[in-house]
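One chain of protein is taken out of this complex; the other chains stay put.
As written, the chains take the letters A, B and C, and residue 1 is the first residue of each chain.
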């Protein structure tokens, strides 16, 4: 596994700040450690689907970002991270007042990282897992970022 | 395959109107036919990731909804649709001025529907496929909707 | 979560015995506990891909079965289990002398179960994770088993 560059937290937080979509939905990068990132999202009626639960897309968005920053935390300086693909199982309706996505790196390769993520929701002061993700992230250099 | 209930379009459009998240990101249900739904999303800087492309979560959100309404269009009256799981491959950075998600039902069962989706982006008056999805949707009756 | 029927192990082992494919590849159901099943597969040159590693399909087969029996162990008597879908990330070439797939149930619903699985390989007396799976299983009654 890649040695973690010492400024990993600064790089991850600075990148997260540029994710306008995270700000739009109200998500916050809570912690980032080598190989792990946690994002929180308070419930908002702006993010719901037809039954008043959070939309699967909101849930997928925060756990995709959590996996991405978990992966970026282990990548060398100058790397950019992009999602290659992800798969999510939505195990319960996304009810609750607060949602927390945790992304973890299982394998950090030179170009590809494999991550797992969970989303928990808080209802009545109790947290339960509502979704799980398996994701592949790719490390690009700044020059590659826009091209294949 | 289930006979399509005649009011499928009204039911799908009425459900889509209740998806506050689709309104928040600026998505519009363009067409819904038996087994197929199309959603458009104009580019907005509120929806971007760290390099200025649309966030993978925005892209996943519209194609998840497109698959969901494709599935709902074939379900009997009184059904509610929920995403069981989906998997998305992001093939190109989500650059462009307009994004269009098309969801199609491959198999419509009594409870589960299997859908495929694509997302295309428009750049310089040319459309290209930027993402593909495979999704499983479940039909619930109104009473089941909140419970397992 | 469903109460585990007391004869779960007998039911799982009896079903596994009927999986001719597991016998064909040389796989063995090692343990089954409520919500968890472990399958072992010794390396065999009959199961390889073009570089001499186990074929991704062999790996997927044992972890799919492990997830299926993990799910079946929590289903009521008279249930049959079928795979709805699964997704696997192959993190390392499947080299080694022994392979062990562990499937666990994360959510056991009335019809659908969500499982996670891992495959470990043993090389030089050291085990390491080479693949991970996320899977959805469905419980059918005996009558439903052949129809939608």
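As a convention for this text, a contact is a pair of C-beta atoms (placed from the backbone, for glycine too) under 8 Å apart; a residue touches a chain by one contact, two chains touch by 3 or more.
The structure presented is a predicted model; accordingly, all values stated were derived computationally and were not measured.
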{"item": "Residue among B:33, B:46 or B:92 that touches the chain left out of view", "value": "B:92"}
{"item": "Among C:62, C:75 or C:105, the residue in touch with the chain that has been omitted", "value": "C:62"}
{"item": "For chain A, residues in touch with the removed chain", "value": "84-85, 87, 109-112, 114, 134, 136, 138, 148"}
{"item": "In chain C, positions touching the absent partner", "value": "15-16, 18-22, 24-25, 45-51, 54-58, 60-62, 64-65, 80, 82-90, 92-93, 145-146, 148"}
{"item": "Where the missing chain touches chain B, by residue", "value": "87, 89, 91-92, 106-107, 114, 116, 129, 132-134, 136"}
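In the analysis below, only the chains that are shown with their structure count from here on.
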{"item": "Per Cα centroids, the chain farthest from chain A", "value": "C"}
{"item": "Chain A and chain B, separation of their C-alpha mean positions in angstrom", "value": "21"}
{"item": "Centre-to-centre distance between chain C and chain B (centres being mean Cα positions), rounded to whole Å", "value": "31"}
{"item": "Chain A and chain C, separation of their C-alpha mean positions in angstrom", "value": "28"}
{"item": "Contacts with two or more other chains, residues of chain A listed in rising order", "value": "87, 89, 92"}
